[in-house]
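Missing here: one protein chain of the complex. Every other protein chain is in place.
== subunit A ==
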Amino acid sequence: MSLTLFNVILAVFVVICFVALNAAYLVYAERKGAAFFQRRPGPMENGPWGLLQPIPDGIKLMTKQLLVPGGVDKAVFITAPVLAMFPALVSFVTIPFSSSIVAHPIEVGVLLIFAFAALGSMSLLVAGWSSRNKYSMISSVRAVSQAVAYEIPLMITTITVVMISGSLNLTDIATRQLDGIWAWHIWPLQADVGFNLLMPVSFLILFVCSVAETNRAPFDLGEAESELVAGFHTEYSSMGFGLFFMGEYANIVIGACLTTILFLGGWSCPFGDLGFFPLTHNVGWFLLKIYLIIFVFIWIRWTFPRTTIYGLLNLSWKYLIPISLFNLLLTAALLKVF
């Protein structure tokens, strides 16, 4: 496929629509999910089952006054929300939704996603730092320590999977798991890579890290409202806040996509290739899997209280990093033997 200008514009448009719709309707899903766990109906006023709720939500967010408090570092203050949104958007380029739907297949897709994820935490840092607010400042320092702590086990776990599949290309990693549910990387059942018993643990580590990376409860220490009021976005109003919000939800989708591709077989049908194409191995399975994971994200958020920042760092440095490192060594040894 030649990369004409039209194709590029189309891809960008589709990605932005996907991200924006996801952000809007994930907020709706979040509210409905919260309501479900809290024995109440949730949004019901606009449209059937409140389905049109995101539209007034969006209008309200966009029509509010954008306040820039006195004394802030104005340029950085305004750039920060864009910085939060941009890497999340770009990461979607490499994500394969099925064997044929991918904006642009990149050989080092995994690396690209991590490179842009690092930019995401940078946006929290500069947002908190430029706000000239003590709560935001503490929050930005937390955001960095959290990002550093959780990117390490996340990457090590990903390297484990990359070693097994022998490719940094997300499409290749997913294609390797197409033979039904037992071929998925989450199970320790693959003879060619030596029955690695720690694979489910790896999956859990990746999942925990992606919850932490997206700043979701119980790891939302950057915006712990009972300690830091609202954390790094205390001073943001209107679409400044809205962009952070959209960025966060885009990150959730990326986290779910990454978990699905690395461990849950991407777009593969759990029952293997049944022969009739439309039902197996298509984008439907992929979306089903990512939204199931997102549901679990929502479930966790509305069930658990928040950890403390030192509890969070302890978990990563004392448990997740050593376990993932050990798993990396074990995988390497098994690959050498088998």
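Here are a few things to note about the model shown:
The rule we apply is simple: contacts are C-beta pairs under 8 Å (C-beta built on N, C-alpha and C of every residue); 3 or more make two chains touch, one makes a residue touch a chain; residues count from 1.
Definition applied: contacts and distances are computed from a predicted model.
The chain that is not shown carries the UniProt protein name "NADH-quinone oxidoreductase subunit D", picked from "ABC transporter permease", "Pyruvate dehydrogenase", "NADH-quinone oxidoreductase subunit D" or "Glutamine cyclotransferase". Residue A:A224 is the one among A:L61, A:A224 or A:I323 that touches the chain missing from this view. Shown as candidates are A:D57, A:D73 or A:D172; the residue that touches the absent chain is A:D73. Residues of subunit A that touch the chain left out of view are 34, 37-40, 71-73, 132, 134-135, 138, 217-218, 220, 224-227, 229, 302-311.
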